[in-house]
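Would you mind keeping the following structure in view while I ask a few things?
Omission of a single protein chain aside, the complex is shown with its protein chains in their original locations.
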Amino acid sequence: MAFGTGIIRSMLTTLRHAFWQRVTVQYPEQKRDSWFYEAGMKPRFRGAPMLVMNPETGAARCVGCGVCVRACPHGVIRLDTSVNQQGQRVVNSYEVEICRCLFCGMCEEACPFGAVVCSHEFELASYQRYSLFWDHRFWEPGAIKPATPIIALPTGKP
Amino acid sequence: MEQAIQVVRDALRFLNDVGAIIYLWVQQTLLGFVRGFLPDYWAGSLVWLIMQVIGIVCVIALLGIFAILFIYFERRGVARVQDRWGPNRAGPWGLIQGIADTVKLITKEDVIPVRADQWVFRLAPIVAMVPAVMVFAVIPFGYAKIGAGTDALNMPFILADLNIGILYGVAVGSLTTVAILMAGWGSNNKYSLLGGLRSGAMMISYEIPLALALVSVGLLAGSLSTVDIVKAQPFIKPFGIDLFGGYILLQPLGFILFMMAAVVELNRSPGDFAAAEAELVAGYHTEYSGMRFAAIYVAEYFNAFFVCCMATTLFLGGWRGPEILPSYAWVLVKAVLLFWCLVWLLGTLPRPRIDQMLGFAWKVMIPLALLNLFGTALGVSLWQAWVVK
Amino acid sequence: MINALRTETFEINMGPQHPSTHGVFRMVLTLDGETVVDVVPKMGYLHRGIEKLAEENTYVQGVTFTDRMDYLSPMTGNFPFVLAVEKLAGIEVPLRAQYLRIIAAELQRIASHLASIGFLGNDLGTWYSPLMYTLREREIILDLFEMLCGARMTPTYMRPGGVSQDLPEGFKDRCLLFFEKNMPRIMGEVPALLTDNEIVQMRLKNVGVLPAEKAIACSVSGPSLRGSGVKFDIRKAVPYNAYDQFEFDIPTGTKGDNFDRFVVRYEEIKQSMRIVRQALANLPAGPIMAPGITRNLRAPAGSEAFARTEASRGELSVYMASDGGVAPYRCKLRSPSFINLTALREMLLGSRVADVVVTLGTLDIVLGEVDR
Partner (left out) sequence: MSVDSLAEAINQAVRGAVVAKSTGNMPSVTIGAGRLVAVCNHLKSQMGFNYLSSITGVDYYDRFEVIYHLHAVPGSEQVCVKVVVNHDDPVVPSVFNVWQGADLQEREVYDLMGIRFSGHPNLTRILMWDEFEGHPLRKDFGMGNQAAWEQMPHMPQLET
């Protein structure tokens, strides 16, 4: 093969690409609209861990057993419980330090009640560092500190 | 129908000549004004001076706009080749991106390293900018013929129709390397130093085939003036229209050699040895920031624009072309097409190693250029001996 | 007069902040003009103490850290860790889980080699074009991983005793569609853009030569070793999991220069595709997790295990010792990127500055794995 044919071949390759469809996703407008698959998150996507709402009471389903705390490799979750007058265990606070979270899903796997799931939330950037410390106690309107969100089960989660 | 064609033709003609008409009007008005208090000879000189200054300001202003547009064009073009979008957020299709970048660079802090060679470091961007603007003096951007018959006024849109136009362009254009050497040395950074020295080595090697390729063109045209060269170029003329032509028909090898040498001279990938990003971080402009960086960066695009215009003038027939576009538009269209080829190269080819590239210059390009020159000389002399007599 | 011209060598710090050192890697180069006279590699800028962290966390939790080692191929990072735990605790892994692991690891190898080839193009000075083309296909593999286990870069897919999740619906079809539709395209573009390009051949051939004896002596592994012509692949030599049930070849180079290493990576992509096709075709039914695995997995005291795997960059092995607790007593990660750097100095001596980045590119180190 004569010297230069390879160069010409590569030039033609890039020229061909100049007339192809662009593949980059325009992020804030378009979210994960992959050109290969249908749009949207995969059902198993692991985002930020969040508490699951009990549909009857509207409160968190968490009973404060602390399995997730022990399952977490990085000690991201902190749980504070107490016993009320009826002798029931009450969750005082369920704090997630989301800036150190590995999104490994160990808490979700460990939870025997399905009370904590890895949601599909992934836009977690923030200007204030304190807003990365999610605290269940502050889950009320107008709270300064963001709460560990209590969500209905995301669709598609097994 | 006939009438409609005539109207369109007149409109195009007016579009082409409007610059020249304004120029003449301003000149005459000024002349009339100045003659009131100066003798004729002095008045003519003064008006000429004023008109030159106006012309220079216009060219520099347009260059600024074109440099920004070229940067935008390059970024979009490379993105296109790579299946990306490129800048598309600032303004419609990202057109304002260049202006946004300029504003950002102007307002940024100008950092000068403490241990840098202060004067050399500060001067280098200016030294880069000045020749990059100066070379445009010899580029004919268009052509207009005012009037008819024997007293028709031929007006090429050129600042200075030097009879050594090519020589001037090559000589002043290679001054940019001095700026790169200054920037490399003054930064007191080893990467910069390597980049600057690389640039010097490449200049010594690649200026020769570049100049030799241009000499062949001068030989063919019998002149080194850019306007004469454009006029002398052969064109294929079906129906009396300058359809296609230029010295690229007679000098294809010369054109290729010129463009290859120019890519290296311009410090554009794949010949960007002085600023090789993967090896030397950013080469000679590693330490520059803010306004000074902007000056060096924009000077590169001025140079790229100059080389595209020069190649257009010398090989592609300059302003000539079918009269569906005004003459200056033809220059721009050809230059932009050439620039697209540069962008395409940038998006495709990897950078050879510098010693390989120097060897290529001395072992392949210079012999080829000499051969081209020899063949051209032989052809011209034979032509003159037998055909022209 | 000539004697009066005194030249000196000078030192230049390449890295830790440099566009082509593939991370925070630093080389102190001594240069004579542009020729390299001496190289001193310095690492440790990304040292996170993963070995110590693994000793502090349980066997199950430890898998998460192996994701972060080689961040361009986390699936193969998971593999030796879980193998070591299984050897330690004597766990028999179901066949389906073994196949799923192999599918994940081989897909990851494809992704990693694609990224490697693309970044090599970048080191050579092509303005991101090959990188964009290869990353485009790598994205789809990452999408497949997201389907499979919910994460693209940090999957934590393999677990001691099996894998975390079974194949999702449609995974097989999409994977095969990807192999039929996308892979042939990129496999044609890489030769057109890089392999057959004369400039690339000029840059890569006879540069950074690593002879076979030297490669073995320096404990170089993976594609870098095979590029030197040594037909050694742990998947064949010491088969782990179900790798002995698959047919694949070991591509080797001849000279051990940069071009050979680059071509070996390209050929390995084809072999990985072969393995994934076979695995998807013969995927057995059954459980994906060994019975009786709890989060507080314990291994008998005093036992030790050495699990060797062929990761994307070479031999990634884990030595694990147990004291009977829920965490490994000692977990040593033998990372290929780190040990391949042993040969770096000899490969670079006498070459040019421009070759330094290219040789580093074909050696294909990942700093997360070098420093652990």
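Here the chain labels run A, B and C in written order, and each chain numbers its own residues starting at 1.
Keep in mind that, in the parts below, a contact is a pair of C-beta atoms (placed from the backbone, for glycine too) under 8 Å apart; a residue touches a chain by one contact, two chains touch by 3 or more.
What you are looking at is a predicted structure, and each value in this text was computed from that prediction instead of being measured.
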item: Listed residues C:K52, C:K181 or C:K205, member touching the removed chain; value: C:K52
item: Sole contact to the chain not displayed, among C:I12, C:L142, C:L176 or C:I216; value: C:I216
item: Listed residues C:L29, C:M43, C:V276 or C:M289, member touching the removed chain; value: C:M43
item: Identified contact with the non-displayed chain, of C:N13, C:T30, C:Q245 or C:S303; value: C:S303
item: Contact footprint on chain C, counting only the chain that is left out; value: 43-44, 47, 49, 51-52, 56, 87, 214, 216-220, 225, 230-232, 237-238, 303-308, 315, 317, 319, 321, 329-330, 332, 334, 338-339, 341-342, 371-372
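The criterion applied here is as follows: only the chains that are shown with their structure count from here on.
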item: Interchain centroid distance [CA atoms averaged], chain A/chain B, Å; value: 54
item: Interface hub residues of chain B, defined as touching at least two other chains; value: 81-84, 347-349
item: Multi-chain contact residues (two or more partners), chain C; value: 129, 133, 136, 193-194, 197, 199-200
item: Of all residues in chain C, those that touch chain A in their complex; value: 57, 60-62, 64-65, 67, 129, 133, 136, 139-140, 143, 146-151, 154, 156, 164-165, 168, 174, 178, 182, 189, 192-194, 196-201, 295
item: For the chain B and chain A complex, residues of the former touching the latter; value: 80-85, 88, 344-345, 347-349
item: Residue ranges of chain B touching chain C (in the complex, touch as defined); value: 78, 81-84, 190-191, 194, 269-270, 272, 276-281, 346-356
